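Mind looking over this structure? Questions follow.
Complex shown without one protein chain; remaining protein chains in place.
Going in written order, the chains are labelled A and B, and every chain counts its residues from 1.
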Amino acid sequence: MGRYVARRLLQAVPLLFIISVILFVLMQSIGDPLATMSGRRPTRSADRERLKRQLGLDQPVLMQYVYWLVGNDWTSIDLDGDGVRETRGERKGVLRGDLGRSLKKRQPVLDLIGERLPNTLLLMGTYEMVVLVGAVALGIYSAVRQYSIFDHAVTGVSFVLYSMPIFFIALLSMYLLAVKPKQWGLPYFPTVGMFEPEAGKTVPQVIWHMVLPVLSLSLISLAGYSRYMRSSMLEVLSQDYIRTAKSKGLERRYVLFAHALKNASLPIVTLIGLDLPTLLGGAIVTERIFGWPGMGRLFFDSVSDADTPVVMAILMMVSVAVVVFQILTDVIYAWLDPRIRYE
Amino acid sequence: MKSKWHFVLWTVFLVAGLLVAACQPTPTVAPPTPTQAAVQPTQPPPQPTQPPPEPTQPPPQPTQPPARKVATFIWTQEFDTLSPLYTNMWFSTTTFELWQCAAWLFDDQNNPFPSLVTELPSVENGMISPDGKVITLKLRDDAVWSDGEPLTSEDFAFTYEMYVNPANTVASTYPYDQLEKLETPDPQTVVMTFKEPFAPWMIMWRGILPAHVLRPVFEAEGSLNEADWNKNPTVGCGPYVFAEWESGSFARFVANEKYWLGKPKIDEIFFRFVPDDASQIAALQAGDGDLGTFIAWSDIPTLEKAGVEVVPAFSMYNEGIYFYMHPEKGHPALQDLRVRKAIALATDRFSLCTDLLLGGTVPAATDWDQTPWNDPSLQPWPYDPDQAKALLDEAGWVDSNGDGVRDKDGVELVLDYGTTTREIRKDTQAVLQQQLAAVGIKVNLLNAEADLFFSGYGEGGPAARGEYDLFEYSTSPSQPPDPDTADWLCSEIPSDEYPDGSNWQANCDEELDALFAKQRTQVDLEQRMATFHQITKHIFENVYWLGLWQDPDTWAVGKRLKNVKISGATPLYSIMEWELVE
Partner (left out) sequence: MSDTTEALSAIPQFAADELEAPPLSLRQLAWRRFRRHKMALFGAVMLALLFVYCFGGALWVSEDYANYTDTKARLQAPSVSHPFGTDTVGRDILARTIYGGQISLIIGLTAMLVELVIGVLIGALSGYYGGWLDSILMRFTEAVFVIPQLFLLIVMAKFFGGKVPNLTLLGRTFSGSVVVVILIIGATSWVYLARIVRAEFISLKEREFILAARAIGTPARQIIFGHILPNSIAPIIVSATLSVAAAILSESYISFLGMGVQAPTATWGNMLEGAMNYIEEAPWFWIFPGTLIVLTVLSINFLGDGLRDALDPRSRVV
C-alpha cells in the first residue's frame, strides 16, 4: 500500500505541472488587470507602462511562469524603467509556498484565501453533512420500501430537482421563503450575507443565514446522492449474506444498519472523495446569489478583475486537493473493502 | 409503523445536531468596547475573526448616557485596499473623507475650501508664482494624527516621495510626477515646484501618509507594498479612525477623539458589503442601511416610496458614445460630419432618459455637462429622425440595393457598436439599434467584460484598437473636478509604436489639440474657462462625442440621516455635520 501511494504521488507531480502550464497560458489573456486599476477611468498610459514593469507583466510568458513557480529572488529586476536590472526580486515562488500577491487588493494571495476559506468550509461542510445524512436516510428508506408511493415520489422529485440549475432553486427558495413570507408579514429567512451586522457574527445568526444557501445546494445533490444510495442498497439487499442474516432471524433493523449499510456505503465513499476537494473552491453561483463571503465569490470576482495570481492560486489549490483526495479515496476504499488490493 | 417514526425522528435529530456541530467553530469572542478602540487607536488591529460590537447593547459605562449612534453605509463593492498610494477605486477613495485628511476639500457645488491648508493658493495671495510653476502651501499648526503626533510638511514630503519612488507599485504616479521638486522650509510650509505650469494642481493631496508610522516600514522593507497599514490604517487624520475590516462582510470606522476640528456627531460608521444592487435596495428599503451609492435610475421610485431620499452628486461623469474616426481604419461614413449628426438626430436620448432611466436624468450635451467648463449655450441634439434621413441622403448614403441598409460606393452603412456587459448599457444598445435601423443604419452590438473593454491597445482592448465604430461608456474628463484630459490629443492616438495612447477614438483635430494644450498651462481660472467653452463647443458642433445621459453619482440617504450634503469630487466632505436621528 505504501508503495502504491508513493507511486500515485509521484505520478501527480507531472500531472500538476501540466495543469499549471495550461492554466498559466490561459491566464495570459483572461483580461487586463491594469485596465480597471485607475478607478473609473481607463488607466493612464504612463502608469500602465510602469505597473506592467513593476508587477513583472512585461516579461515573456515563460519568464513569468518561472517567477511564479520558483520565484525571482535569485535574479534582479528593473523597477525604475531605465533598462538596468538593479533590484533584487522578492518573490519566492509557489514551490516555496509564495502564491504571489493580488494585483487588485495588493495583499498576499495566501491572506486573501485565508480570510475566505473558513467561511466556505463552514457552508460547504454543513451542506455535505446534510446531503450525506439525508441521502443515506432517503436512499435506505426508498430501497427498503421499493415501489412504494414514497419511493416513487422521491424518485420523481429527485429527477426534477436534479434537472434544475442551482440559481433557479436559489431564486425560487428566496421567493418562497423570504420574499413572500415577508410580504405576508411572516417570519422569513435572510437572503444575503453571513450575519446581520447589527447582531454580530454569532452562532445563531450564522446558522440562520446558512439555511437558504445550504437548502439550495443540498436539494440538487441530495437528489443524485439518494438515488445512488438507493440502487447501491438494493444491490446489497439482494445479496446472499443478507438473506442468510435474515433467515438466521436477526432483527430487521440490525441487518439493515449493521450488515447492509456498511457495504452499501462503499460507492458513496467514492462520491464524497470526488466531491470534497471541489468544495474548497466553494459554490460560485450560490455564494454569489446569497452574498456569502467565501472562495467562490473570491474566485468569480478575481476572474472579473483578471486578478490572475488569485485565480491561479485557487485553481491550483483545488487541483492539488482533487489529486490528493483521489489517492485518499482509493486508500480508504481498499481499507473498507478487503477484496480490493493495490499492487 | 412505530419504527418508521423513530427513524424519521432520528434523522431529523441527526441533521439538527450536525448543523449545530458544524457551526460550533464560529468564534464567540466578546466584542471589544468601542471606546477602547477609539481611545487607543495605536493598539494592534483587531483580529478579523472578532465580531463587531453589538450596537443594540451599549457598552456598560455609566458616563455615556445616550446610545451610540451607528450609521450603516451599504457598499456594493468592497474596498480593494485603503492606502491612497495603491488605490484609485471609487469605493476605497470615498472613505478617505472619513479617516484621511486632505489639503482642501470640495463642497456639494464642487467648490474647493481649505482643510489642512490655512488658505487656498492663488496668484492674488502670492502662493502661486506669476509663472504658475511654484505653489506654496501653508499648513494649519493644530492638525494631528489620530495617535497624537503632529501632522506636518514632513508628511507631505514623505507622501510625495512614496508616490514617485519606483519601489512602490502605486496605482498612479499622477499628478505627483508633474512635480520637479518639493521643499519643506518649515513644518508648516510646503513649496511645490512644477516642471510646467500645472493647472489641475487641485487634484493633489487628497490623502496623506503618516511618515512617523510608514517611514520605518519603508526603510525596513524597501517598499510600502506589503505594509500592514495598507489594510489596517489604524493611524489616520480624519474625523473617524479605522477600527476593523472583515473581508467580504463589513468594515468599521469609529469617531476620532483627537480630530483637530472637533468630534463628529455620529459615533461610528459601519460599512456593510453586499454583493449586488438588489441586496442594496432591499437593505435601504428595510432601513438596514442609512446610505447607499450608485442607485440604478430604475430603482429610484422604489426607494422614494420607502421614504429614502435619492441625492445626485455631480462628479462630472456622463454616459456617451465615442465615434472611431481613424482616417484609414475607421468606417468612411463616420468621417462625414453629416453622418455623425444624423446618428445624433436619429437616436431618441430623451425617451431613453424618461423611460429606461425613469426620468432620473437628462441627456448630456458634452462630457463637461453641468460644470462651469461647459459652454452654457449648448443644448443636446434634438430627436429628429426625418432630418437624420435627409442628412444621410445629402451625404450620399442611400439604400441603392434595397436591403434596408444605406450604402455608398459599395460600402454598407453597418457599424459595430460596443460597450461593456452592464445591464443598462446592453438595454441602451438594443434600443438604439432599433432607432438607427429606422433611418437605415445597421449596427452590430458587441459587448466585452469591463476589464477587457477598457484594456489598452497593447493588451488587445477592442475599443483602443478601433474594433468598434461606436463605443459607449461613462467617463469624466479627468480627476474631478478638474476638466483636463489627454483623451483628445493627436499625440495620444494609440498605435503599434505607442500602444499606451488614450485617444481611443483616434480623432486628431489640430484646432482641438491646440486648445487643450493652451488650457493646460492657464493657471488663471477665467482664462481657462473661456478656453474650455471653446473646446466644448468645438466637440459638440462636430459631433465627436454623443451624450446619452448625464451620469451623476446617485446616493440614497435613509430616513435617519439628517443634514447630509454630498460632493461629487470628495463625496463625504461634510461627514462631521451629519446627524442620525431615530
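To be clear about the criterion, a residue touches a chain if its C-beta (ideal position, glycine included) is under 8 Å from a C-beta of that chain, and two chains touch if they have at least 3 such contacts.
For clarity, every value in this text was computed on a predicted model and none was experimentally measured.
A.B. asks: Among B:Val241, B:Ile269, B:Leu452 or B:Val557, exactly one should touch the missing chain; which is it?
C.D. replies: From the options B:Val241, B:Ile269, B:Leu452 or B:Val557, the contact with the absent chain belongs to B:Leu452.
A.B. asks: Write down which of B:Asp277, B:Asp336, B:Asp393 or B:Glu577 is the residue touching the left-out chain.
C.D. replies: Answering carefully, the residue with contact to the hidden chain is B:Asp277.
A.B. asks: Using the definition of touch stated at the top, determine which of B:Asp355, B:Glu394, B:Glu511 or B:Glu541 touches the missing chain.
C.D. replies: Residue touching the chain left out of view: B:Asp355.
A.B. asks: Touch as defined at the start, partner being the missing chain; which of A:Ala35, A:Ile166, A:Met210 or A:Ala260 qualifies?
C.D. replies: A:Ile166
A.B. asks: I need the residue numbers on chain B that touch the omitted chain, in ascending order.
C.D. replies: Residues in contact with the chain left out: 276-278, 281, 298, 302, 351-352, 355-356, 421, 423, 426-427, 429-431, 433-434, 444-449, 452-453, 462.
A.B. asks: What does the interface between chain A and the hidden chain look like in terms of residue numbers?
C.D. replies: 14-15, 18-19, 22-23, 26-27, 29-31, 124, 127, 147, 155, 158-160, 162-168, 171-172, 174-175, 179, 217, 220-221, 224-225, 227-228, 230-232, 234-235, 267, 271, 274-275, 278-279, 281, 283-286, 288-289, 296, 299-300, 303, 306, 311, 314-315, 318-319, 322-323
Criterion: only the chains that are shown with their structure count from here on.
A.B. asks: Just how far, in Å, is the C-alpha centre of chain B from the one of chain A?
C.D. replies: Their C-alpha centroids are separated by 34 Å.
A.B. asks: Can you list the residues on chain A that touch chain B in the complex?
C.D. replies: Touching chain B: residues 29, 31-51, 54-55, 79-81, 87, 101, 104-108, 112, 115-116, 118-119, 122, 125-126, 129-130, 133-134, 137, 141, 191-203, 206-207, 210, 253, 288, 291, 293-294, 297-298, 304-306 of chain A.
A.B. asks: Report the residues of chain B in contact with chain A in the complex, numbered from low to high.
C.D. replies: By the definition above, chain B touches chain A via 3, 7, 11, 14-15, 18-20, 22-28, 31, 48, 51-56, 72, 80-81, 83, 86-90, 93, 166-167, 169, 171-174, 177, 225-226, 230-231, 246-250, 270, 272-276, 279, 282-283, 288, 317, 449-456, 459-461, 474-476, 479, 486, 492, 498, 500-502, 504.
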